[in-house]
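All protein chains of the complex are present and in place, except for one that has been dropped.
Chain nomenclature is as follows: A and B, assigned in order of appearance, with residue numbering initiated at 1 for each chain independently.
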Amino acid sequence: MKPLSPRLKKWLLLAVPVILALAVFVRYEFEHTSTNQYCGYTCHIMRPAYESSFHNVHREEMNVNCRDCHLPEENLAETLVYKAYSGARDYYKNTFDPPDVLRTTDWSRDIIQSNCIRCHQTVVEHINISGGKLCFECHRGIPHGQWYQPFSSEKIYTPIR
Amino acid sequence: QKAPTPPTTATIPAGEPDPAVWGKVYPDQYASYLKQKEMTKGNSKYGGSVPESHLKEAPVQVKLFAGYPFSEDYNEERGHVWALEDVTKTQRVGPKTISSCWNCKSPNVPPLIEKMGDSFWSTPFDQLKDQIKHPIACADCHDAQTNALKITRVTLLDALKTRGVDPAKLSRQEMRTMVCAQCHVEYYFRPEDKRVTYPWKYGLKMDDAEKLYEEINFKDWDHKESGAPMLKAQHPDYELFSTGVHAANGVACADCHMPYIKQGTSKISSHQIQSPLNSLSQSCQTCHKQSEQYLKDQVIGTQDQVFKTKVSLEKALSDAIDAINTASKNPNAKAEMMTQARTLHRKSQWRWDYISAENSMGFHSPKEALRVLGEGIDLARQAQLTANLAVGTAAGGTANPDAGKTPGAGTSVDAAGPGAAPKQQ
Partner (left out) sequence: QKAPTPPTTATIPAGEPDPAVWGKVYPDQYASYLKQKEMTKGNSKYGGSVPESHLKEAPVQVKLFAGYPFSEDYNEERGHVWALEDVTKTQRVGPKTISSCWNCKSPNVPPLIEKMGDSFWSTPFDQLKDQIKHPIACADCHDAQTNALKITRVTLLDALKTRGVDPAKLSRQEMRTMVCAQCHVEYYFRPEDKRVTYPWKYGLKMDDAEKLYEEINFKDWDHKESGAPMLKAQHPDYELFSTGVHAANGVACADCHMPYIKQGTSKISSHQIQSPLNSLSQSCQTCHKQSEQYLKDQVIGTQDQVFKTKVSLEKALSDAIDAINTASKNPNAKAEMMTQARTLHRKSQWRWDYISAENSMGFHSPKEALRVLGEGIDLARQAQLTANLAVGTAAGGTANPDAGKTPGAGTSVDAAGPGAAPKQQ
């Protein structure tokens, strides 16, 4: 093997720790920006989704986190691309163009669907699951389980009958 | 329970009627309130905020209201800021109009009622004109000190008492409906003192109000063509809504008509109260994940169905009025049957008006709306039949003089006697 030139050695000496540090940082940031705390608390706009998932078995007992449903788990490349894209979009929108209601994109629905199946493989192994309704089109309340606006969640019936 | 108020240093005097004063403390809500001045039709098909004439849209209404001021001037309603302009300009108001008509038009009303007591109601309308300065505004729904929602109309407090409901126990979500139920309800002037009263003694449904009106022998006017003692229904928005699937799920008026809107990074309740078809995303998509197009189609599709049935009933009513009118000019018409025909006219038109005067073209409770209209059609056609029989049998001199006494029970069988038809000749 050709010996490394001193120049390169010098660069490597500098670069390796930097790359390592960067990798650790990215890794840390990736983790940090994938916590429930981060997703739910950083932006005001995310609070309803955060709060509405509190009282669901997924959060309460099973420690299933935002990322388990909302990030791709099958291949790293998709995960990184999706995370960068959606993170950038969320930051942009949050700053310049916050919407009144949040709606999932097709991409994100595909991701959620594959995550449902990932965990619940055995439950659905005997039924057909392609080309039909998505899991959460039947399980409409999972895990953001409420029908009312977060602000008016008291169940009432018209007071007078 | 109560709504948190944004902190502020300025204070609002108790009962302050002028929204501009409130606006200093709550500029965002005030700004959105003022947007009600815009008169948009937008996505709306049967509502919207353009004061178009209902009489021009459906001229048959002139006939249905014959003999009553609604046959002269009756427009699509618009935003709250227009309430004073509209009530003073309408040709339905005349020298005999009383102050009861002010009740739902201005925050100046509650103090006046407090001062004048029950003499308020029958005071001539014109006499109070100078003291009523602001159209519907903040003080109609809010407490100035706490900003909490508040029932300011004695008329609703009266009605709650009748129903045994303690207003102090209403939850915040319920209040988000009940502030609207102050005004968006069917009412009548109590005969003795003209106090505005909601006919809820027997319940909130169309049939319950009718039962009360029958009991007290109430009528709004005599129909000019048919001579029937008529009932006028007016905006039973809250009552019809109560029978629907949204009410059953605790959805409040404000959820759809005052949705939360973004104001910078925080949200406020939109105070541009209008057709939710013009705020589908904010009004509906928090609960319904479907597309705006789907939601719009559902609303308008439902309304089209109700409208179509309403038009059938208008046609049937028009026929019934003609039949009664013509028959009544025939001196041989059987009086008893004519009375019956008029009762049927009264009952069927009450049903029509209940849905027609309600403002959502049935969307607030589609099934109930269609049920009520179906009953109306049945009664209107029976009115037409009865009037025809009142003349027909009299003119024909049939064997059986009681012919047609029970329309709806096989009149022509009675007319001829079972299997006795040949005898008629």
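Following the convention adopted for this analysis, a residue touches a chain if its C-beta (ideal position, glycine included) is under 8 Å from a C-beta of that chain, and two chains touch if they have at least 3 such contacts.
Note that the structure is a prediction, hence the values are computed from the model and not measured.
**Q** Which listed residue (B:44, B:302 or B:359) would be found touching the missing chain in the intact complex?
**A** Residue touching the chain left out of view: B:302.
**Q** In the complete assembly, which of B:95, B:117, B:264 or B:331 touches the absent chain?
**A** Only one of B:95, B:117, B:264 or B:331 touches the chain omitted from view, namely B:331.
**Q** Would you indicate which residue among B:143, B:158 or B:319 is in contact with the undisplayed chain?
**A** B:319
**Q** At which residues does subunit A meet the chain that is not included here?
**A** Looking at subunit A, the ones touching the missing chain are residues 122-133, 137-141, 145-147.
**Q** Please identify, in ascending order, the residues of subunit B that touch the omitted chain?
**A** 245, 248-249, 290, 294, 298, 302, 305, 308-309, 312, 315-316, 318-319, 322-323, 325-327, 329-332, 366-368, 370-371, 373-375, 377-378, 381-382, 384-385, 387-389, 391-393, 395-398, 404, 408-413, 415-416, 418-419, 421-422, 424-425
Note that in this section only the chains that are shown with their structure count from here on.
**Q** Please report how many Å separate the Cα centroid of subunit A from that of subunit B, as a whole number.
**A** Each chain's C-alpha centroid was found; their separation is 48 Å.
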